[in-house]
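Every protein chain of the complex appears in place save one, which is left out.
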Amino acid sequence: MTPTGCLAVVPALTHNTLVVAAGVAAVGCAAGVVGSLSLLRKRPLIGDAAAHSTLVGVATAFVLTGRRDLPTLLTGALVAAVAGLATLVLVRRFTRTRDDAATAIVIGVGFGLGIALLSGITARGLPGSAGLEQFLLGHTAALTARDAVVLGIVSVATVTVVLLGLKEATLVAFDADFAAATGWPVGLIDQALVTLVAVRVVVGLPAAGAVRVTALVVSPPVAARQWTDRVPTLLVLGGVFGLVAAVAGVAVSAVVPRMPTGPLVVLSAAAICIVSLVIAPRRGWLARRRQRIAFEPPRS
Amino acid sequence: MNMVLADWSIDGATAMHAWAIATAATVAAACALVGTLLVVRRMSLLGDAIGHAVLPGIAVAVLVGGRPGSPLVFAAAVATGLLTVWLTRLVRSAGGLADDAGTGVVFTTLFALGVVIVTAAASRVDIDPSCLLYGILELVPFDTVSIGGVEVPRGFVSAAIVLAVLAAAAIATWKLQVFTAFDADAARAAGVPVAAVTGGLLAATALATVAGFEVVGAVLVVAMLVVPAAAAELLVRRLHHMALVAMVLAIVGACLGYLAAWRWNASAAGMIAVVLGIEYAAAVVLAPDDGLVARGLGRLRYAWRVLCEDRLAAVWRAEEKGTAAAVPVSLVQRLAVGWLWLTGRFVGPAGRLALSPAGRREAEMVVRSHRLWEAWLGQHAQLPLDHLHPPAEWVEHHLGAAMRQRIEAEVGGIGDPHGSEIPPEA
Partner (left out) sequence: MPTPTRQSRLPGRLPQEADVADAGSSAPPVVEFHDVTVAYGGRPVLWNVDLTIAEPCLFGIIGPNGAGKSTLLKSALGLVPLVHGTARFWGRPLAEVRGRVGYVPQRETVDWDFPVSVTDVVLMGTYGRLGWFRRPGSRERSLARECLDRVGLIDVADRQIGRLSGGQQQRVFLARALAQEADVYFLDEPMAGVDARSQEQIFGVLAGLRSEGRLVVVVHHDLRTAAAWFDRVALIDMRLVATGPTAEVLTPDNLRRTYAGQVDLLQEIGQAVAARGRTP
């Protein structure tokens, strides 16, 4: 993964930049793969609900343990993300509230609780609480080599799980009724997918922050969908686009002074997405327009 | 933070807090009004998208010289909000995407763009991105304009104007909004300008979001838009009641949230969202019709009624056959018998209970329902004779007098399929 050769070419690429690049690339790649699955299941925004719930976990983990190393805080974030998604399921199950409103409630209230806890911690000046709000927007430059390794391992693990269960996930995403009728535990498979999304979001936190990690899960899969009609290709392209966006973002922020990495990664992903939406063969805007012109008689 | 509420006097600090609370409550009410329509039209996530996406608009407006909080910045933000909606539709139709995916792509991108602009121009623009996320309610009272000699916070003025505009628009177009929300196709067929109505709602959302954005920040606007409206939906059935209840919940949430934040020294915006969430949870539990408590009680009440009616019918049937009724075995059955005795439907000493006239009437109606239903099923559904009893055992508890007479007219006095007599209506 380490493009050592680049070191000589671009002097701005320091050791730290490379570490960050490797970590963010792993995160971006895995986010694209998992995001493709949740796009197929037609739930692209469950990641957003998970992401906005994570702050509660970060704050709670810090208060409970008094530690602020990445694994501790991310474990807290994961618990909170899963709890947020579980709330979503409960609201759907036991109330008349519609799906979109339920998602918005989890996003708004989860984030509000997180902000309230973080602000309370900061106001009390607890030792070591200074940098916690970096999870809000991400603070890529603060990644250490150890953090990058953790992120890489978790990313590889999630991608492996996806590849292992691809057959089951595709079946449930395409036709849940048929899957249930043939004996597959649809609820269990859905829960596994939701957990994967939660893991993805949590791993993306240090790089992109709670607010923008959604972009990593949504944009690359949407871009990939424009280019292919097959699930395996979709996953590969989603992963590649996520990786390219991550690396491009890190590279630009290394070259241009004072540019934050997180937003640049998101913008790179968006650029790939926009280009794909316009020029992709058959599904792209240009291709559709050409088809329409070919079919419609010219208006006089 | 050892002040208590009683310590408040009319001094500068209190006035500051009062202005902040008033501003938050005004914004919350405006958001809840718009949110009601968003929730019933399944557009709840639009507020989320607009709340994030206005950042670049604000950043550019500030960059070209607009003062934060000025009408120019406000207008730029609203315009960006509408642009977001338009872009979402464009992405969706260009990519043939699901709604959520289009929204997700557009708002995350615009938000990132905003952060990049803000960071790039950090020397010239004084915007703190995290402030945009959770607002600066605490600072609202410090930025004032003079109105008739009174120093009024700028944020309160703009919030009040937005609320007034939205309320006026809502009153003027409410019927059209309701019709469109209920059935857009029928509304279009009836000549309602559905596109204009929806456009108006989107503009109102942008307006409310931007007003809320200044006070509680981007993400928490979602809470203000959606949570009170969703809670109100659980509490009342009519749309205009829902709007009013949502506004009340929002105002209460804003006040309590601010006080809680002040008490525990935390972010006011965050606490307001938390209080709104608690209100929603309370609605889930306590809602009169289908709250968890009401549902649980309804289930218990039904189980109790079934138990009592079954005991009455059992004694009646035993009398009919001339045998002794089965002795109640379980504790709840004995409790039911005790209750029936207390309420005068059983009479006599323990061990030799008999039906009172009232109890007999009730028992006869249960048995009548049972046998009528067996007769109906025997005639209208293809069921073997021995399968008629279990469904009747269930439906007997749900038939009223009018329905029994209807069924009797239909089965035409052929009697119970097992040959028993059907008791007459009381």
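Which chain is which? They are A and B, in the order written, and residues in each are numbered from 1.
Quick note on the criterion: a contact is a pair of C-beta atoms (placed from the backbone, for glycine too) under 8 Å apart; a residue touches a chain by one contact, two chains touch by 3 or more.
Keep in mind that what you see is a predicted model, and the values were worked out from it rather than measured.
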Problem - Among shown chains, those touching the left-out chain - result: A, B
Completion exercise
Cross-chain touch to the chain not pictured, restricted to A:Leu70, A:Leu171 or A:Val236, is A:Leu171
Fill in the blank from the handout: Given B:Lys175, B:Arg238 or B:His380, the residue that touches the chain left out of view is B:His380
Completion exercise
Residue list for chain A contacting the dropped chain reads 40, 42, 164-165, 167-168, 170-171, 173-175, 177-178, 180-184, 225, 228-231, 233-234
Handout entry: For chain B, residues in touch with the removed chain
Key = 96, 298-299, 301-302, 377, 380-384, 387, 390-391, 394-395, 397-403, 406-407, 410
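In this text, only the chains that are shown with their structure count from here on.
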Exercise for the section: Compute the distance, rounded to whole Å, between the mean C-alpha positions of chain A and chain B. Expected result: 30
Exercise for the section: Show which residues of chain B lie in contact with chain A when the two form their complex. Expected result: 39, 42-45, 47-48, 52, 91, 94-98, 100-101, 103-105, 108-109, 111-113, 115-116, 119-120, 122, 129-130, 133-134, 219-227, 229-230, 233-234, 261, 264-267, 269-274, 276-277, 280, 284, 290, 292
Handout entry: In the complex with chain B, residue positions of chain A that touch it
Key = 39, 42-45, 48, 52, 91, 94-105, 107-109, 111-120, 123-124, 133, 136-137, 211-212, 214-215, 218-219, 221-222, 225-226, 258-260, 262-264, 266-267, 269-270, 273, 277-278, 283-285, 288
